[in-house]
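Report on one structure; see the data block that follows.
The other protein chains are all here in position, but one chain of the complex has been omitted.
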Amino acid sequence: MKTEIKKILEDVAAGALTVDEAVLKLKLEPFVDLGYAKADLHRAVRQGVPEVIYGAGKTPAQIEGIVRAMRSRGQETVLVTRLSAEAAGELRGLEAFRYYPEARIGVIGTTPEPDGIGAVVVATGGTSDVPVAEEAAVTAECLGNRVIRLYDVGVAGLHRLLSHAEDIMSASVIIAVAGMEGALAGVIGGLADCPVVAVPTSVGYGASFGGLSALLSMLNSCASGVSVVNIDNGFGAGYFASMINHMEAKK
Amino acid sequence: MKTEIKKILEDVAAGALTVDEAVLKLKLEPFVDLGYAKADLHRAVRQGVPEVIYGAGKTPAQIEGIVRAMRSRGQETVLVTRLSAEAAGELRGLEAFRYYPEARIGVIGTTPEPDGIGAVVVATGGTSDVPVAEEAAVTAECLGNRVIRLYDVGVAGLHRLLSHAEDIMSASVIIAVAGMEGALAGVIGGLADCPVVAVPTSVGYGASFGGLSALLSMLNSCASGVSVVNIDNGFGAGYFASMINHMEAKK
Amino acid sequence: MKTEIKKILEDVAAGALTVDEAVLKLKLEPFVDLGYAKADLHRAVRQGVPEVIYGAGKTPAQIEGIVRAMRSRGQETVLVTRLSAEAAGELRGLEAFRYYPEARIGVIGTTPEPDGIGAVVVATGGTSDVPVAEEAAVTAECLGNRVIRLYDVGVAGLHRLLSHAEDIMSASVIIAVAGMEGALAGVIGGLADCPVVAVPTSVGYGASFGGLSALLSMLNSCASGVSVVNIDNGFGAGYFASMINHMEAKK
Amino acid sequence: MKTEIKKILEDVAAGALTVDEAVLKLKLEPFVDLGYAKADLHRAVRQGVPEVIYGAGKTPAQIEGIVRAMRSRGQETVLVTRLSAEAAGELRGLEAFRYYPEARIGVIGTTPEPDGIGAVVVATGGTSDVPVAEEAAVTAECLGNRVIRLYDVGVAGLHRLLSHAEDIMSASVIIAVAGMEGALAGVIGGLADCPVVAVPTSVGYGASFGGLSALLSMLNSCASGVSVVNIDNGFGAGYFASMINHMEAKK
Amino acid sequence: MKTEIKKILEDVAAGALTVDEAVLKLKLEPFVDLGYAKADLHRAVRQGVPEVIYGAGKTPAQIEGIVRAMRSRGQETVLVTRLSAEAAGELRGLEAFRYYPEARIGVIGTTPEPDGIGAVVVATGGTSDVPVAEEAAVTAECLGNRVIRLYDVGVAGLHRLLSHAEDIMSASVIIAVAGMEGALAGVIGGLADCPVVAVPTSVGYGASFGGLSALLSMLNSCASGVSVVNIDNGFGAGYFASMINHMEAKK
Amino acid sequence: MKTEIKKILEDVAAGALTVDEAVLKLKLEPFVDLGYAKADLHRAVRQGVPEVIYGAGKTPAQIEGIVRAMRSRGQETVLVTRLSAEAAGELRGLEAFRYYPEARIGVIGTTPEPDGIGAVVVATGGTSDVPVAEEAAVTAECLGNRVIRLYDVGVAGLHRLLSHAEDIMSASVIIAVAGMEGALAGVIGGLADCPVVAVPTSVGYGASFGGLSALLSMLNSCASGVSVVNIDNGFGAGYFASMINHMEAKK
Amino acid sequence: MKTEIKKILEDVAAGALTVDEAVLKLKLEPFVDLGYAKADLHRAVRQGVPEVIYGAGKTPAQIEGIVRAMRSRGQETVLVTRLSAEAAGELRGLEAFRYYPEARIGVIGTTPEPDGIGAVVVATGGTSDVPVAEEAAVTAECLGNRVIRLYDVGVAGLHRLLSHAEDIMSASVIIAVAGMEGALAGVIGGLADCPVVAVPTSVGYGASFGGLSALLSMLNSCASGVSVVNIDNGFGAGYFASMINHMEAKK
Partner (left out) sequence: MKTEIKKILEDVAAGALTVDEAVLKLKLEPFVDLGYAKADLHRAVRQGVPEVIYGAGKTPAQIEGIVRAMRSRGQETVLVTRLSAEAAGELRGLEAFRYYPEARIGVIGTTPEPDGIGAVVVATGGTSDVPVAEEAAVTAECLGNRVIRLYDVGVAGLHRLLSHAEDIMSASVIIAVAGMEGALAGVIGGLADCPVVAVPTSVGYGASFGGLSALLSMLNSCASGVSVVNIDNGFGAGYFASMINHMEAKK
């Protein structure tokens, strides 16, 4: 940003830019204003990742409009999260569109080759947590990560988790997805020596209070190296894990 | 109760009791009314256990009054829970009084020999949970149980817990005491094949919300065979565990 | 577990097992990995009970897959809890399948003869609590317990409860199921001299807040000998009660 | 009120009052403005009861000022609730002042003879609930009610409550004071055929959450004829009970 | 109760009753056990009111069964609350059945003549609170009270409330029904010199949190003489108000 | 009000009004009582704004009745908020009726020319917040304000917000509408030097808890000059903003 | 801001500024960095008000440092809120320092003459709410507003409020301060035709839950024209009210 400003000022000093042009340029919006949304265009550059559209609460037409605006300006890959099967059906006309029904993610464009430090392990406490885990896994894959899935390894049957100790010990980053008691994150956090991203899920009933129980449990994890995202936020966990798994590429 | 009623009626039918005497007897209160409290006297008979006084919110003088009333009517052993060190100091004059400072329990009378089915294991997630655990352990001991203490075996260091697998596998009943994430109960519940009584503690800070986090986590335990008592209720857990550990004696 | 490890090591020492075979054996998973679930197979041995499948959030096909995997490996009886009538309809093809609609439990295999210490009493505060109570009762029956049902004996009409005093006094363990104010557990806890497992239900409206009111009330029970499971967790209560009712068989 | 307005208007019509005098009169404040407080003077008339000062958050000087203002304008009796022992010490100079330390109530003036329909029964679940109960009892006595105290009759020992069945059956109105599980209100509500005013108390620990548990339990009481006041609001219950106990005097 | 016991004992003493008959009699249940419910039969006697069935969570067949059992044993009037229009349709065959759709109450039997001390005023904050108010009003009418309805008199338009000051001042007891801010109860409590029964409703959105806002507001009412029932509990308020309005008849 | 009273009294003094007429007049209700509602008629005068009907929980027939009563008594413009598309369809027969589907507002009568101090800016964090924002915007427009819409300018893409810095700096009052983290209000509050009215929305999932997250965040805003209305209360924000934007017209 | 940027660019174009100087200038921080705090200096200009320091959690030395930095750069008046009497004692050496103990505000510099549109009315429900009200009142006075105080006018004694109807009707903006039920805001909102800023206070006990009850009540106010600030945030209300009261000066 600083360099951009400096460049503009140098152009002004050099007479290559009038003052009014400079003011305009400094205010130039790095997004297209579609009225109902302002589609970010420079994010791939600014944050080094494909652009993502949060699909919930948007009509298929709105989503399509945003996708087209992005693609027409050179965005390689676009993810649409929280995309219902019905809405996906209406987007099928988009070029290079594919839909992951369990993850409820639509992808437009190519999936990059894995280029992270290592593998991202996605583990779930139970079978019902799989949709959230898939949101995390597909997100991580679309962001260039190799993903290992360990589903239904909840702490009530510790042997199921321990039988995968090698995957856990060798992971670059682990996403622990669990509802109900949410103990999975802490147990994995104690076993692993890599960062653990915990995702509480709303799976459960009664005193799980829509994921509150798992959320609090994860926030209070006694293991070091655990951080937490919102309830059911598989996308956020996948995105965050990918950032960690691409750290070495940064410098 | 039924037999008592029948006995009274038979006495009436036999003329051994007048109607008014019978009415009186049926209403005879199995407690001494001390004004500020109604000291139960028949509980040892009715529930097969020493009498227990909840010490919080009672003055040493009130506690002493209740103890004396009970003892004078033949109660062998009396427990006083939630008894501060200061209050304990004032009760030192009572015959056969001893005080467990960490458990904050005062005992008047003899501790019975262990006569349960097996051992009661009391496990804690951390060092800070020990006072609650001691309340459970001392309670269980006073109720005639052999107690094995496994302290600081939280799930963040699973090897510490697993190194005691034999104690866990052979226990008659296990009391799992933990604050923060409260995952200990679920992990032990998955390992053990005996009932697990979970005690959430108010140990922690921030989003532990005074024990709420551990409480919800334990209630949502995915392991079968886990039930929960109130936050910090070591006494309740020790009492409940003792009941289970004396099941075979019942019939 | 210890004995298993020792056995393997002895075989290695005796040359009956190569090192690699031993490593493999130590890691041998006591479950079948179905992708979406890891079906426990050794549980009947490890915990002495039929295997249980939590049906909520699983498709009938997934449930059937798990059941078949278990049965093909010798599991005598399988319970499926939280099974909707629709899903049950699709499972009707399974051998020896029967469905308890009020309890929403499907059972595959034989129900064992009652072999517990005594009777498990299941009491409810009202008529609306019956489905949860039936989940507890059917679970307990499938685990080999004689069950006595006392429905609609809430404390607002104490005479209804007291008229069953004999059942309460003679029970081996009591499951108290109540929504709304949840006072049933405490009152029964004061009457009975056996363990009481309290099940709050989500029955109610307004300030019952989905069972929170009953849950808190039960956790705060002033009677000793009461512990609590999750809201609406009839299965957990039935399972826990069965454990208690089979204590004498353990040693 | 209407009659007052009509009287003023008639005086205006009759020329006994100028318009400006009438406007003034219509606005005449039935209280003294002390700056920090507006001391109600007409309440004894308007609501038929002694005036009450909520002592918490007021300095002894402020309280004394309000009392003097009221007394100087003819108020017979004044109650000061939530009055600490220290503050009471500073008010000792007031004429006819007496202090009830357990109830934390100061009274200035005479206590009326009981003139209600019948007796107000004040029952508590435990010994720790007594201060709140005393606030209710002393309030009711100062408002002209005969009070019967039944303390420590919690539902965990039902025989203690039932031994007072006659008091409960014959009460005009019952105040049920309980913390923890708060079941007392519902049980009494089921036994009695008079209105029950339930007072949750903040007595307890852990999941009693400062009285929330008892409050929710009482609001969800399954017995008809129970209503609830704020946590620890002994005064409100005593006042409300007195209103009910004086209903026949009203017409 | 006491007199009943005495009578039985006298019969035993007189030889008119054998001991076994007496035991039986003492245990004789004052209700019919229908399996799914225990229909109270003596309540009209014991509590002086028509019997009430809480319709929610009961099938029309169950309700009909309970009604028939009651009626066949002499119960004059039966109320069924929380009765949906559909269920009411199925009960239309019952003799003397009528349905109040807004109150969602079905009544079987005659409505008694008003015989209370005075009028019960039912006031609501808004139009949306009317269904809860009607539940209270119809209940009160069925219990023999004259009812005055003041609907949509919320405090945001104080003139609407004040224009009915005469009704408020002359009421025997007032039921204040309000959602959202719930201020109606406190304002009426300050105006009236009779007991006010406050009913919070779940009407509202956002931070009304299903009636929690109104509930807390009402519990914290600064006016004396206000007590509260559960959210949306129109029946409870009507029942409680009727008790108060019939106080003079009691002695 | 005072002047009205004085006028009435002068008329009485002058004999132009009898006492009874005066009493009547003083009680004259400034609303029409429709049974189910009391339609305010003098509000346009008293509060200087069109009359507003809260449409939720009212039938189209009730709404129409209220509208007609108001219009027949001279009310120029009537707003109906929370009006579903279906209900709007049934009101189409009303003269000068139009419906804003996204805002869910129906308007009967003319929209006034903007006559406020300046512009009301309505900003949203995301696309999903637009319906609430439109409720605020349409309300403000109907109350005579010029409205500038800045949608989808959430703080996660600060450049989108900053590109509209001029609108923000020049606004008369800003309505900040956001769900999820609700940070928009604080950031705008720090940028702007005009009052900011914050509207939390229920947009979000998981730990947004139906808008609670945004609500708390906005209440805790560190920027001065921010106040908050209820979750999703676009109308309230628009109304409040209009009041501020018309301040200079007041004197 | 825009004009500043343009000015810098023009200077660059004119050669009056080198590019590096311009970069520097664009980044020039409008605050002094004191390490522990960044003292804003341009706020008086940017937001048109005296600078404010939030005193809680800052040492007197830190506060003094910030004050001196501001004053040395020309800031006329500085407010320190949440300033304890002890801390105020240590600041007494500052020039032109004065302390308002009830409001817990320290002021350095002159208080401006009132120059707002009209008067700001500050009303409280009770005497205990006065400290919060004083924080609002002193803040408003320091920001150039005439303040009218109406203390202890809670809705439980409506006549106390109505006797000040003229103040309420003529106010420019009203700050309604109340704890407990918080109904004051809604009632005033219904009476007044100016904006009402509601301040919930933490005054109360039991189910007031530290101000939550008043907060929810105020957010749910049925009166239009009410917005809410944080619990006990008297400063925020005074600041916001002042903004509204200075609207006409803006253009």
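To keep things simple, chains are lettered A, B, C, D, E, F and G as they appear, and every chain counts its residues starting from 1.
Heads up, the rule we're going with is that a residue touches a chain if its C-beta (ideal position, glycine included) is under 8 Å from a C-beta of that chain, and two chains touch if they have at least 3 such contacts.
No experiment lies behind these values; they were computed from the predicted model shown.
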Original post:
Which of the chains on display does the removed chain touch in the whole complex?
Top reply: A, B, C, F, G
Original post:
Which of these touches the unseen chain: A:Q75, A:S213 or A:N230?
Top reply: A:N230
**OP:** Could you list which residues of chain A touch the chain missing from the display?
**Re:** 1-2, 46-49, 52, 117-118, 165-166, 169, 172, 193-195, 197, 215, 219-220, 224-231, 235-237, 239-240, 243-245, 247-248, 250-251
Subject >> For chain G, residues in touch with the removed chain >> reply: 27, 29-31, 35-38, 40, 54, 56-58, 62, 200, 202, 210-212, 215, 230-233
Original post:
Footprint of the hidden chain on chain F, which residues?
Top reply: 125-126, 154-158, 179-183, 186-187, 189-191, 204, 206-209, 212-214, 216-224
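The criterion applied here is as follows: only the chains that are shown with their structure count from here on.
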**OP:** Would you mind naming the chains that touch chain D and likewise touch chain E?
**Re:** B, C, F, G
Subject >> Joint neighbours of chain D and chain B, given as chain labels >> reply: C, E
**OP:** Indicate the whole-number Å distance between the mean C-alpha point of chain A and the mean C-alpha point of chain C.
**Re:** 38
Original post:
Could you state the distance in Å from the CA-based centre of chain C to that of chain G?
Top reply: 59
Subject >> Residue numbers of chain C (touch at least two other chains) >> reply: 126, 157, 206-209, 212, 215, 219-220, 224, 230-231
Original post:
What are all the chain pairs that meet the touch criterion?
Top reply: A-B, A-C, A-F, A-G, B-C, B-D, B-E, C-D, C-E, D-E, D-F, D-G, E-F, E-G, F-G
